[in-house]
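Before I ask anything, let me first share the structure, which is written out below as structure tokens.
All protein chains of the complex are present and in place, except for one that has been dropped.
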Amino acid sequence: MDPVFCILALVTAASAIAAVSLRRLVHCALCLVVTFVGLAALYLQLNAQFVGFAQILVYVGAVAILIVFAILLTRGSDSPPQSIFSSSWVVGVGVAVLAFGALAFSVWTSSVIYRPAPPAPQPTVRELGEQLMTQYVLPLEVIGLLLTAALIGAVIIAMREGPARHKSESIAHRPLPIPHPK
Amino acid sequence: MPETLDQIFVLLKHWIVAHFPAALQPLVSALLSISAIILAFALLFAIATILERKGLGRIQNRYGPNRVGPYGFFQPVADGLKMLIKEDIVPGGADRVVHFLAPIALVVPVLLAFSVLPYGRNMAPIDLDAGIVFFFAVGAGTELAVFMAGWSSRNKYSLLGAMRAIGQMISYEIPLILSSITVIMLTGSLRPVDIVEAQAGYWGGLPAWHVFTPWGLAGFVLFLIAATAESNRAPFDLPEGESEIIAGYFIEYSGFKFALFFMGEYFGMFAISGLAITLFLGGWHAPLSFFEGAMPSYVWFFAKLFGILALFIWLRGTLPRLRMDQLMNFAWKFMLPMALINIGAAGLWRFLPNGATRWLVCSLLVFGPFVALGRGLAAKRHWKPRTYRFAE
Partner (left out) sequence: MTPLHHYLILSALLFCIGLAGALTRRNAIIVLIGVELMLNAANLNFIAFWRYGPHPEAATGILFVLFSIGIAAAEAAVGLALIIAIYRHYKTTNLDQIDSMKG
């Protein structure tokens, strides 16, 4: 077995476990970053250079920062007083273990996996860009639209600020307007 | 002979590597590159600190450091020794592990970013196909290090400083990347070596650098402003505003960890200046045709680097610090639209026939919005006599 893969897999899996089981939310977020970096290194191992860098750029540079900001905005940086696991955690762990068992069994018994790897391809960024601009131009545009919509939607959801609610409350407390007799 | 001098580091590396067995050669080659980068930039860091302090002293009409060595030029050595033997203080409420990891997480990505820049002919440590993406990807890691430092210190000033720094870095990363996209569009490659090769040659007297085109000039100015903000230097040094939040996210750091933060900041500045040189200033190419070949290529790279450093020092000595709202307004209402318009100008430049029309159209396309947006930024300001609300 390849030692590089072993180390990367261990780091990725261990930090993923830490990311969902640690008590302090900021520690969870930082462990998640280690998982993302480990995954990017695995992509590099699989000759997918551009995806590895894009993974770091998007996940470490944007998603992790977003999560950290959300933790601070929801005052989650202190460890909670009560148990961190939900009341039905046994069922959750059971479902996850069952899912892993099923997936591992099907991978292990499948015949496709023992096929030898084809010679390593080296897709250049130029080829990727050409494919994005010709064959995959519609998905690219749709992703652009989706990102714009998500950006605007996220801003609107998070912006529904105190004043708007205060207004609705003050309307509720006001006596009902008397309809004009026509 | 000039060729040998030009390639002396490459030849030296090949000579040393050839002494090792074939199995070890890639490792030795990598180690040599790493140690060369760290040595060169640590030396440059020392020189830059003394130059900055002397230069600021000159601008502010005082001497600057003048005790250690001739004209105080051994001050960095004394500073380094002092940093090394100082006590390392960790606050009682701090999160010790994160507090320890933050300076490392800041310095390592910056050192990684050095590995894709071409320092001279055949002198790119790693010749990556997606080198520019790699540079920006590792640059994204520093934001998280800033957050780690600010949060783990358990100090409201450091947390405020970290939040300011992250907000500023995210806002200015967009114009930074958008302004470098123009170069990538025109050269059609993400490889730094290809981008430098595309700027070889001369148009009459001028070198064929990207900065000598309308879109390139606008891109270079935008890139440099965003780079100043990205490396948290004056006039964008709010994250460490000494007068408000003392020193920002590294207020609770002392001794060698503080030195690492200091070093990380300077290294970030060197890396981003190196990228500016690669993208816009022709990399290691000589500025005039009769200099080509007269001096080794890496000399030109580092001469340009010193030029940009001098510009940064000058800016720091001259401009006052911005306010937070001014900073954000400038990023989103001026830099971002200008960068987008500049991309349009670069696209036109690519498809218009070579000639005076191309220059005129692209210059107007860049310069018109510059004037309009600049007036738009300034128009809302109503200058009035200052009124004091609390200090009367």
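Lettered A and B in written order, each chain numbered from 1.
Please note the rule applied: a contact is a pair of C-beta atoms (placed from the backbone, for glycine too) under 8 Å apart; a residue touches a chain by one contact, two chains touch by 3 or more.
Everything quoted here is computed from the prediction, not taken from an experiment.
Looking at subunit A, the residues touching the absent chain are 1-2, 5, 9, 12-13, 16-17, 19-21, 25, 28-29, 32, 35-36, 39, 42-43, 45-48, 50-51, 54-55, 58-59, 62-63, 66-67, 69-71, 73-74, 76, 80, 82-89, 91-93, 95-97, 99-100, 103-104, 107-108, 110, 112-115, 117-118, 120-121, 123, 127-128, 131-132, 136, 139-140, 143, 146-147, 149-151, 153-155, 157-158, 160, 162.
As a working rule, only the chains that are shown with their structure count from here on.
Per-chain CA centroids place subunit A at a distance of 30 Å from subunit B.
On the side of subunit A, the complex with subunit B involves touching residues 26-27, 30, 33, 49-50, 53-54, 56-57, 60-62, 64-65, 68-69, 72, 77, 122, 124-126. Against subunit A, in their complex, subunit B makes its touches with residues 98, 128-130, 133-134, 136-141, 143-144, 147-148, 151, 163, 166, 170, 173, 188-190.
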